[in-house]
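Some chains omitted; the rest stay in position.
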Amino acid sequence: MMIIMKTNATPQQTEAVIAQVKSMGLSVHLSQGVEATIIGAIGETHSIPTERFEGLDGVDVVQRITQPYKLASRQFHPENTVLPLDGFTVGGDEISIMAGPCSVESRSQIIETALAVKEAGASALRGGVFKPRTSPYAFQGLGEEGLELLAEAREVTGLPIVVEIMSQVQLDVMIKYVDVLQVGARNMQNFNLLRAIGESRTTVLLKRGLSATIEELLMSAEYILAGGNQRVMLCERGIRTFETATRNTTDINAIPVLKNLTHLPVILDPSHSTGHADYVSAIARAAIAAGADGLIVEVHPDPAKAVSDGKQSLKPEKFAQMVNQVGQIAQIMGRRLATVQGEYTKQGWA
Amino acid sequence: MMIIMKTNATPQQTEAVIAQVKSMGLSVHLSQGVEATIIGAIGETHSIPTERFEGLDGVDVVQRITQPYKLASRQFHPENTVLPLDGFTVGGDEISIMAGPCSVESRSQIIETALAVKEAGASALRGGVFKPRTSPYAFQGLGEEGLELLAEAREVTGLPIVVEIMSQVQLDVMIKYVDVLQVGARNMQNFNLLRAIGESRTTVLLKRGLSATIEELLMSAEYILAGGNQRVMLCERGIRTFETATRNTTDINAIPVLKNLTHLPVILDPSHSTGHADYVSAIARAAIAAGADGLIVEVHPDPAKAVSDGKQSLKPEKFAQMVNQVGQIAQIMGRRLATVQGEYTKQGWA
Amino acid sequence: MMIIMKTNATPQQTEAVIAQVKSMGLSVHLSQGVEATIIGAIGETHSIPTERFEGLDGVDVVQRITQPYKLASRQFHPENTVLPLDGFTVGGDEISIMAGPCSVESRSQIIETALAVKEAGASALRGGVFKPRTSPYAFQGLGEEGLELLAEAREVTGLPIVVEIMSQVQLDVMIKYVDVLQVGARNMQNFNLLRAIGESRTTVLLKRGLSATIEELLMSAEYILAGGNQRVMLCERGIRTFETATRNTTDINAIPVLKNLTHLPVILDPSHSTGHADYVSAIARAAIAAGADGLIVEVHPDPAKAVSDGKQSLKPEKFAQMVNQVGQIAQIMGRRLATVQGEYTKQGWA
């Protein structure tokens, strides 16, 4: 960490900063230039917020040299993390497509959707049972009943299930049922939840907050990794900008940036990142072309009847076309679509 | 709610939309214009998301006429809500200033700060004990020990205490100690937490998420109000924009907009909304001049030593100057600073 | 255009709005619903700003039904516009790649780059001679001398040239030399410049402003089209958001959205939209996968020596790899790379 002093900083101020650096167990490399004095703070700086120095008198700028995250960083873990799920892997050569409705609504709806997305080439089933809704008056999900329906759909199709968790009090029941815990955008900085998940060993799909920076996403992943849970995938799902033609702005840059900064698998959610069924396939193709490891897509047998997110849900036929196109792009990228074969076992990960 | 059909929508599509409107218990007012057919959906529309219609074939735009929140709306509650706290009120003629350190660090630190801010004219004491930190390696707060220290500081000064809650599992212990529960920006859409707080009767300071719209802030307040807890204050604390000269961008427009849309008290936090001690006083004055009902400000006896937010914390002397300036502005606005007199009683609210 | 009156609007206010609608040559379709009165304004509304009604007493919301642009709209021009350039076309089956340095620096630099990008598969040469620089102290371009060097490079390679114009006073000299006039992001709403270009018949590459909405981009295109110049391509080049990991945020959603709203060709500039050479190829592939009609890319024989934009410029070898990958994606999309054959003629467009 480089602490650059103001041009007019006094020797006393410089001394005070040096004392603070040392008091935190760091060593000091002092460089007195013509324009500015620079104090290099050396040691385990990733765990020290820059604000510990920014408030000191005479300090101009504090510049990190090493990243503030370590376990998530590719610097210390150059190889891709490849997460095994049932019968396939995420983060390696296989492109996985998780698909299903925004909300689980009924037994027939979820079974029908699960069969359709499997038929089309999906490798996992998504479905919400605890729904984070902006309005207290909107449908809030089926709760545990929904989990049972998802488990049944999994039994029928062999597809592992991805379900959003909203609170650490739901963790026990969720772990009992789900293969992948999804942490939604609004909870990306719910640190209590992250810590609780970090103590579990269930695979996590961590979505980027709608105004979170890429660095903040990696810091949130670090919370889970620091708890000992290494099964983390990251998910870009669109950020909030001034543009209103789409629900969110897909930050496609985040795909190569994340692949560069971290070893964790990177997924894109074109349903939320566009908010409009007409644009989902184009952005799904773009994601894989940009290097993403997978997709999570909303599919509903009858979007007009969906209790939530109907506008952005694909019909199964359109989803099948999308999978076909994505498969061709995957091939150019030297990859292939993951396929689920044989029986589902919820086997865990050695 | 007005559902505007596309110019080329078919009669069948219009029929399907009408059927959906009716199936939700709403009645229909049909207007077939030259350019477009408009379906008015009439009834309790505030509880129905526009997405229930946006996904239907042939629909162009869905436009709300009434707001999606009701309990928070000034339309149905024209008078200001005035919340009594110990010895003063928020939302009426009095301007309340809540002040204190970002984190409670030690007994001497919090008692010293409490005495200093009371002396300077604060009417409540703020202090964090469960800290939401971007990094898992940063100081996470003293927990319940911090609550005890805050209670002691309250006993000494008579100042009611404002403390951030991060999870519904902390609710019982928090209610035992605090006068005002603060919901932080990162938890503004932690709907499980909002629902839990809605079932309590403790006063709440609900902070706007750093990329939440004003409407979303009001929807989150609606969650608490819908649970039966009417003691809600709203807090603007800066939004995330492209500008990097300050930590956040104070959305000063939000003050008159909120005062127009809602009857709830509106507070501004110039410490987080600027991120820099040098700018806090200017923005505090601006807030009161714009019509805010109060301020929440970070004050630390020795900002350079603060474990968090030192850069944006005022020293007590500078805070005292700020209070003085704010008091003069309050007078022009026909208001006065709240002052805490006599004994603290944690008396609740009839 | 639908003018929705407030619930408590008086009959007099409604009358006044109706009178204003009629005074603008529009006819009225009145719909008095239970919750609100709606005034439909019918006629040539695309040329009337909504603000002409928004300021009137009693008006709640003004909602357009038809788009505020007409010549740029696919609604009135369903077929793609295909622009012929020398030996190839833009907006049809061919994917065109324009490439070259940010700034023309010297004869050898531009000739060398032109030969290298042609060899790699580019179909046009870009190069700046009037540079919009944030700092008055930065290199401002070679001016007309640069145009001569570009013309020479064109003669050598047969590649048409794309050059940015900054002011209408440069129009005559630019038209004398260039094949495609580029309007940069900072000038997207320089309406005097747009009008002047609209009166020319030179092909234009209109870049989106860094905080312009997609609708505003189309309105700026409308300025040029309204002047009679139909040779307009649009270019997404990244928007400004809170994310700082990349120079801008590529709005990849804009590709399918624009292809849906307009018949004009859509180009993406991955150099500016990422600001980093390491990410250019990934975003170039994504653009074509999302449906873009072409790319404009910064290439420099020695980026470290570039006087501007070195950080985001590709070396020719890396550019050649990118072209190869893009060509494969184009094939999946049912398209092919444009190639320049035979002699350059600057033949114009009948």
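Remarks
Per-chain residue numbering starts at 1, and chain names A, B and C are given in the order in which the chains are listed.
Definition applied: a residue touches a chain if its C-beta (ideal position, glycine included) is under 8 Å from a C-beta of that chain, and two chains touch if they have at least 3 such contacts.
From a predicted model like this one, the values you see are computed outputs, not experimental measurements.
Note on stoichiometry: the full complex in this file contains 4 copies of its one protein sequence, with 3 placed in the shown coordinates.
Basically, only the chains that are shown with their structure count from here on.
With centres taken as mean Cα positions, chain C sits 32 Å from chain A.
Remark: chain B and chain C have CA centroids separated by 41 Å (rounded to whole angstrom). Chain centres here are Cα means. That of chain A falls 28 Å from that of chain B. Multi-chain contact residues of chain B, defined as those touching 2 or more other chains: 211, 240. Only residues 2, 4, 7, 27, 29, 31, 33-36, 38, 40, 42, 60-61, 63, 65-66, 211, 240-242, 244 of chain B touch chain C when the two sit together in their complex. Touching chain B in their complex are the following residues of chain A: 16, 20, 46-49, 51-52, 54-57, 68-69, 132-138, 166-169, 186-187, 189-195, 210-211, 216, 219, 222-223, 226, 240, 277, 303-304, 306-313.
Residues of chain A that touch chain C in their complex: 211, 213-215, 239, 241-246, 249-257, 260, 273-274, 278-279, 282-283, 285-291, 325, 328-329, 332.
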